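Removed: one protein chain of the complex. Kept in place: all other protein chains.
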Amino acid sequence: MNWPLIFFAILALLSVGSAILVVANQNPVRSALFLVVNFFVLAVFYFTLGAEFIGAVQIIVYAGAIMVLFLFVIMLLNLGAPEALRERGKLGPAPAIVLALVFLSLLGGVGAIDSGLRPVNPQAATFMATGGTPEKVGLALFSPSLPWLFPFEVTSFLLLIGVVGAIILAKRRI
Amino acid sequence: MLNWVGLIPVLPLIGFLITAFAGKKIGRPRSGYLATFWVFASFLVSCGVLVALLGMEGEHRRALVSLCPFVKDVPWIVIGNFQVHYQALVDPLAMLMCLIVTGIGGLIHLYAVGYMAEDKDFPRFFTYLNLFIFFMLMLVLGGNILLMFVGWEGVGLCSYLLISFWFEDIENSKAGNKAFIVNRIGDVGFALGIMAIFHYFGTLTFYNPATLGGFLDMASASKIAGGVLTTGIATTIGLLLFVGAVGKSAQFPLYVWLPDAMAGPTPVSALIHAATMVTAGVVMVTRVSPIIVQSHTVMIVIAAIGTFTALFAATIALTQNDIKKVLAYSTVSQLGYMFLGCGVGAFSAGMFHVTTHAFFKALLFLGAGSVIHAMHHEQDMRKMGGLKKLIPVTYFTMMAGYLAIAGIFPFAGFWSKDEILGKAYGFQYFGIVFYVVGVLTAALTAFYMSRLMWKTFWSEKRFDEAALGHDHGHATHDDHMDHADAHGSSGDASGHAGERAEEELSHASSHQDAHGGVHESPPTMTLPLIILAVLSAVGGLIGTPWFNKFEQFLEPSVPPVGLFKPEEGVSPVLGMVIGTVAALVGIGIAYALYSKRRQTGEILTPEQKQAPTLLGEAYRGSVNLWGFDQLATWLGIDLGGSLARTSAWIDRNIIDGIVNGVAGVAGISSEVIRRAQTGFVRSYALVMLFGVCLVVASILWPIISHH
Partner (left out) sequence: MLPVPTVYYLVLSGLLFTTGVIGVLVKRNPIVIFMCIELMLNAVNLSFIALGRHFAQINGQMYVIFVMAVAAAEVAIGLGIIVNLFRQRESIDIDEVNLMKF
């Protein structure tokens, strides 16, 4: 029994299902909550792939900060006009058909994709075991010899801009 | 002395400037005398330059001199290869024309002082006259064809200004317009010819004695810039330049302006439309003769058009009643003779006729002016007659001119006309035809000039002297205040004191005419007449076949061999005899017909004129100028007008339509395209998705197709 594969299949079903439900819902709060579920499942995926740090960050940042922000905004807007937020009408069958088509073509293309990929690196298994630790991530981020230091610093600047922008946009009066 | 040639055109220019700005202050007649002075001064300088020229050796009598007396070289336009310097070409042809222009011009200036004495615009007249002399001198002295063209255009301008001198009468203005516009048509050909010359020869200078780089130097050696002067090139250039000559010298079909130009004052007709401007075409053709003789086609065309014009104009002159119109058509006809001379290659004969024609035609015009003046501006010959005893000086001088133009030995016209005809006989192509037509035209010339003399002088008086002065030929000529001064102070040449007193009593006219009736003109007018009469009488003697000093003199300026074969030409004596016979035939027929009708002065009765017979048709056709003037008017105004209107329509609707259409297309297409900006975010997202798919596909495709 290939337990990892079975585990993967279950998780995959969960994530796809929650994603579909994000889209299919009329109530935005429910969409948000399903998205949280999706993020959790993805975090589990990251853990299975050996990226523990990333998985943790996913939960903290995405599920813990971004989705909270979403829910805050939904709550803010709900105060004014509860009915205005509901979607008008249900979804028709068309998106489902499209999704089904894509799924089937992807499944059919599995072989092609597989052969298109370059061969697995033999150290993948050890990498999976040890490569995703915070220590490893930190070394990669902050080593001057690697190219990630500069983008890291710039990203901090970007976040600053984001903060400032959000304040300016959302304030009632400057 | 040669370096002073620049002074020749400058002196009349100074006169122009002085009369233009200070003419009114100087007053009349002093401003007139001042203007005349400048022209005579120019004449003296021309004589001096001529003497200097004669000091040079025969074949080398050609000098390119700067037109600024103190400056060696004045470059005017210098753009790379296109070099035009302000230079004069001093050679026999140029000096001959200088003498004619300034000499006869000066005499006419003097005459005009008397003729225009009572005109209110006296100073303006002399301003224009001096300006004309300046431009004409630039034309003949120009060292390159562009300077000649400047003078060419300038005399056209002055012609316009002077023809429409009495512009308050709209008809005079129209005549001026007609002259300028028809001239302009010729000028297009001339301008194209200049461009062709530059294109083929690379220079516009006529001759350059130092470097032999002038285009006429090259043409004489049958060369063009970098090649050989082919007949085709010579034909092209020759025809284009000849179109200009046709316009300026009133040949068929561009002659229609000259008779209308008689609307200007008579001194203008004498100077411009007899002696100088109209001969500019002949001068130009002679000047570029080295090119023209290389194309037989052009020569034939010139000779043919000249001969045809001569005959055509003579037939019209037969029936004209206005004395000036007869002389105008006569001028056109004589110009045809000059072109015939040039066309057969006898350029010096053509120029000789220019010279003699200047003498006798100016004389005839001035005499006619004297007649008109005496008749108080009556120009219709049917209302004249019997003037022989009344204005004897005018009469005798006009006799001299009449005999000259008819070609009677030994007057000037005889020698020049017979020289041309004789050389035409020997012309390689249809020489005999030209000769016969020329002789026929000579007979006609003698006839219509005799007719003019009969009607004006020899027939019985057909007017009432007492009634003279009430009908004025000109509408605006009404200031007779100074008339008395001009006549009284300078004395009356014919002393009609008795008649004057008589007229004083019986004249109850609105203007204070101190003396009416027919009286001789004042000395300022009769003196030039006398001088010109003498010249008409003896001036031809420098060109007799046995003693042709004229031809000798002109040799450096004209190509040596024409298309006539001298040995096949009519022998001089035979030619003279035939010419004289033709003239006498014309005179004789006129005598026979008119002597019987001394009272009426008309050969044909009014019934005969209206009759549908051949004679009647011929008469009416001639009177109506053979319909050509109407044809030209129709072509120019109706046809030209509709052409212009069509072009304007095309421009407005089609060309502007295309441009507007392009703009319209832009507008319509943008109307269609802008609908993509729906404003819906979701449609934008969809389009973006499509774009992304395209990009991904284009990236993946090479990879996929490898498998």
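Per-chain residue numbering starts at 1, and chain names A and B are given in the order in which the chains are listed.
Just so we're on the same page, a residue touches a chain if its C-beta (ideal position, glycine included) is under 8 Å from a C-beta of that chain, and two chains touch if they have at least 3 such contacts.
The structure presented is a predicted model; accordingly, all values stated were derived computationally and were not measured.
Across the complete structure, the visible chains that the omitted chain touches are A, B. Only one of the listed residues, B:25, B:72, B:674 or B:706, touches the absent chain: B:674. Listed by residue number, the positions of subunit B touching the unshown chain are 674-675, 677-682, 685-686, 689. The missing chain lies against subunit A, touching residues 2, 4-5, 8, 12, 15-16, 19-20, 22-23, 28, 31-32, 35, 38-39, 42, 45-46, 48-51, 53-54, 57-58, 61-62, 65-66, 69-70, 73-74, 76-77, 80-81, 84-85, 87-88, 91, 95, 98-99, 102-103, 106-107, 110, 113-114, 117-118, 120-128, 131-132, 136-137, 140-141, 148, 151-152, 155, 158-159, 161-163, 165-166, 168-170, 172.
The criterion applied here is as follows: only the chains that are shown with their structure count from here on.
Each chain gets a centre from the mean of its Cα atoms; for subunit A and subunit B, those two points are 101 Å apart.
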